[in-house]
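Heads up, this is only part of the complex; the chains shown haven't been moved.
When the chains are written out, they are named A, B and C in that same order, and each has its own residue count from 1.
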């Protein structure tokens, strides 16, 4: 990537008395590395094979030398010549070399005051890195996850933000509000899903959230989109609805919303449609569903988290959209510069995976899916429980926990009994956690929670009156076989223990 | 920080045949390190001396072992025993060991769906780190910068966000709107400052920004708060004003707003008052002014950037407030988890600095301030320019650029002439940049810019009709003596060159 | 490992408002880490499971805080309080924080002027690290590789040196010479193996090397120890022989020396016996053979390389011995301090592997061994070659290359023909290398080489007049299945190409 050419280097090698054939081998290695760089620049796609850590670091440091501030990250003392002199209020100065080191000398972050995607004059290397990261992740969701990347497809355009899905949702809403530029449109219809951050995103954007109830599917245990309720709501608030938010990745028994049907509705009523697809990029069924929604109706934005889909630390989100204007608008709504750290993590990870590596982790999840529900069912059956039938949720699985608690005694009031049961069931969740099982959710029946002035009856199951207590576990990307085996063992043991406790309690009662 | 005690270790040293006196020396070193940890825990204040990189890393890795996910960051292959098995959708899994490495194995970020300050059950270490970082930075702004940290003082309470000042401003506004809970209060009065991100923050929060004009001080070259205009605006929109935003760190000739007077006004009218103090923590005058504002009137939040004040990479902001409720509210408005990377940078940097180190960089800036304006004036005078008198802005300094452009020729229309001059003056900025001088701003007269439907006449100088073209340079924290010397040299040379060009142009014209 | 106890921390967590149950989870993680540390200290054995990178780094930084110099490795500037003031000529000062960082702040190396195993008063942490590394590697070669670690077993005692096997061999010889303290004993008998560094080690120690010829086994293709020649040599130089050096890891067709028989001979004649076992720790047969040698006869030292056996960068060696005095002597012969970098690499790697991981890589090699020779034979047969039968060498395998060169034409002198053939065969080696196959050795017939005044006839095959040209490939630890598959493909292709060339040459000749 520089103007040092091979002839010069060959000459140098000669002067250094490195034999010609060694140099040749070295060059062939370097040429391959360079080819990868060039291929990245020219094709702006992710190669099939992953890059080695050496190549990745070599490339990032090369980009880092393009920035103006690397003078500041020198260790050892003051003898580094200051090519640049900075007399601004923010010059990418970094005090600690530990800090500089963990950022490969990059310190300018991303974006400018007007737009988070705007390149920075002082930081050409950072700008390139951020642009490339977006191109790579778009390539991955298209060729890896299977989202349609052609014009009007869900992955036609995208923007990466160093924010989680909740805040990103708020930005998307702000952007849509600005685009609509209609003061009356202040309502967001939200197909109920019992999770705080999306709800908060709506209110913190200064909008009103109308929770549209879901319903229990009559042929399964699934909690599904209530299309009638949705349509009723849209009609009730005609002219005031800014957007509908649906969700495609969720805990069982909630299943992905019927986003194709909602998309049709949105098209009919001229309402924006945002899909909360936090961790659905790993799921081919969900990606197909989203593709379809874009064909049959209206989808304005799909919001996904980077950590849950790409195995990076918490902190980034990807907004996809069939419309260029939307992602551009989102970039402009983010007012100011931002940390590029989450984007850098993604960039490193994608290069390290290569397309084969990404497809590999998806394939590994599919493999586990073959047995996950069966094995879960086996454990459940041992204790008189059963798996919840939610065929369209292929990430999160649930089993009933209806026999975990003692039966109601004659002299117990129903209300007291229900409270006791809820406590008992929740305690089971703690038992699992204290046995180093993380990520399960244990949901008793008939709980309620107030959130932003709205009461969520049956909180946890995203529907009122779900007929079971249950627990969920996810077969998500990155799960290892060893973890999985261990999980089933510990689940079994913990259920056994819980039942033993129940037995002994019963004895003591009688 | 563990239950291994000295006796055990001493025994081990014996078994390993390490002489007793060596062990004693080792222990004394370890005890000092431990004392520092304990002092941090117990006092939750920054020690006077900085920590060494070894101590910092040792401490962070210790915190990292408290998190549940460090199993995932193992290199080399699959033999690490999985103590935890995660069956959630987000388990802090990290694919690349390069990525894990740069985060010290921390991957859970900070916060939970309901509140960014909420501790995470899976990540006790991360939670502690984030809490400590806040306590340290509060200590630093109190004892280092001089902000009053007592009850009702500006630094009584605080929150750190992995967001830049613009987005943080938007969050603060959302929080205030929710707290006020009054649909009519949709107006924000903004004492004009020509910078995009704050303006955008207001509109992206769904609020209406009313730009309150500033005015030229009659005794100096300063652009100052127009208190009459502010009072008029507040009266005009009585009952609809949610907040006033003032600014205390800005480019000359704009000087810090008279936040004490605005605070009094806000108290009188029951209006929120937010101070944009992006990089003013480094300035004792500004900190005193803010202290005073809190005594005499109303200040609800002070927003500062972490990168500009503490020499970390871009990405974090600190919100200070006399009220606990406000910072708690801001935490709740940030919906979801976030990257803790900018907070980690700050944590490392503060530990590395120690209180002495922080005071040291402030003192170094004060030292430079002794000569900065004089030296700038000297260069200016050589070319028929002068320094702009803006005594209350002690960070940014300006010199006129009135003689840089050719005089108007007789046959030139004023309009054409002004355009030509503006272009010419701007070109001078490019000349400086291409000579590796970054951070200067060159502002021609009489430019205008549309932003969000509002026309900013005289854009750049934050006032209409500023009577000079000028350039600014900042004497900000982290500036080195070498840079400064170099800057004056290059400025001189570039001015010389520009004048020579002018001369030769003039000759060619005549 | 400090005196901060859980109660204190718990209190702190409370003050920081970390919920009690989070703290509990964190503690349980920390306690496990601490248990691992303690187990390492108390048992001084390698645990079954590997440690995560976070745990390893946490532990090394903890050791690093025991050293006196970590003050020096601070980044960012001068505010770190200097607890220690050093007024010696060597104080572990490190200029570059990049350098400090890669050594975890450790800078004192290992050893003192009198003994490389001596602990350093200024560096208790480094001393512990080096001691533990030795204990871990002894544990691994005993329980993992299967060397007998009991009294008088080959792995009863050991020493780690930051030197490669050649230099280590020289040190062992110096140590033996000093121990014998007999000026007449200046001869080392060396069972011929065609490799430079061991030969050089003998002469650079100021001793005379007598090369004892090997012989061709009559029942196989193996080059084996010539016991008669060895016995004759020992008798010829009776009273002057300091030591016999045998070799147990070597390229086919040379097979491991019959070290048990040589050991018997050494015992009878009171001669020292050193085994060059560079990469034989990975091979159970070799380890058994060495165990046996120690039972039936005399073995004084076994020298192995760390990089070849434990997958670390080049630079370390392990000397094992049934006698404590010998390893102590070796430590004293190394005059001065040394880099502990290769020992640190080994320490990290063993902790990362755990005993299971180490056994795992050995088992993986055994797995590959199932098919390696068969697959090699298959390729060979296709081109009229065959595998060399060397049943006791289970690491290196050879195939003949007798049909690679053109047959002698009638008018060609034998001498010229042989030269041409040798060149031709060597070219085949280059062809493989240029196809990115590394590690093969291609040996033509009848080559000779002078080394230190001694002519090695038939250089490469460790015997005079080996009847085949051949190439070798190794099935060594760390080889991946993908590499192996690729190797057979490329070998096949390259042989094909070579034969095509031969064909076309033949045609052009006729």
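As a working rule, a contact is a pair of C-beta atoms (placed from the backbone, for glycine too) under 8 Å apart; a residue touches a chain by one contact, two chains touch by 3 or more.
Predicted, not measured: the structure shown is a model, and the values here were computed from it.
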(message) Assuming the complex is a homo-oligomer with 3 chains given explicitly, what is its full copy count?
(response) 4
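In this section, only the chains that are shown with their structure count from here on.
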(message) Going by average Cα coordinates, which chain is farthest removed from subunit C?
(response) B
(message) Just to be sure I understand: the centre of a chain is the mean of its C-alpha atoms, right? Then which chain's centre is nearest the mean of all of them?
(response) A
(request) Identify the chain pair joined by the greatest number of C-beta pairs in contact. (result) A-B
(request) Could you grab the centroid distance between subunit B and subunit C? Build each centroid from C-alpha atoms only and quote it in angstrom. (result) 54
(message) Can you compute the centre-to-centre distance for subunit A and subunit C, using the mean CA position of each chain? Integer Å is fine.
(response) 46
(message) Touching at least two other chains at once: which residues of subunit A meet that condition?
(response) 95-98, 433, 436
(request) Sort out for me which residues of subunit B touch subunit C in the complex. (result) 1-6, 8-9, 12-13, 15-19, 21-23, 25-27, 29-34, 37-38, 41-42, 44, 48-55, 57-58, 61-62, 64-68, 70-77, 79-81, 83, 97, 100-101, 104-105, 119-122, 124-125, 127-128, 131-132, 349, 352-354, 356-357, 360
(message) Going by the contact rule set out above, which residues of subunit B touch subunit A in the complex?
(response) 53, 56-57, 68, 72, 78, 82-99, 102-103, 106-110, 113-114, 121-122, 162-167, 169-171, 174-175, 177-178, 195-201, 203-207, 249, 251, 278-279, 305, 307-308, 310-316, 332-342, 345, 348-349, 352-353, 361, 395-396, 433, 436-441, 473-476, 478-480, 482-484, 486-487, 490
(request) Mind listing the subunit A positions that touch subunit C in their complex? (result) 21, 24-25, 28, 75-77, 95-98, 100-101, 430, 433-434, 436
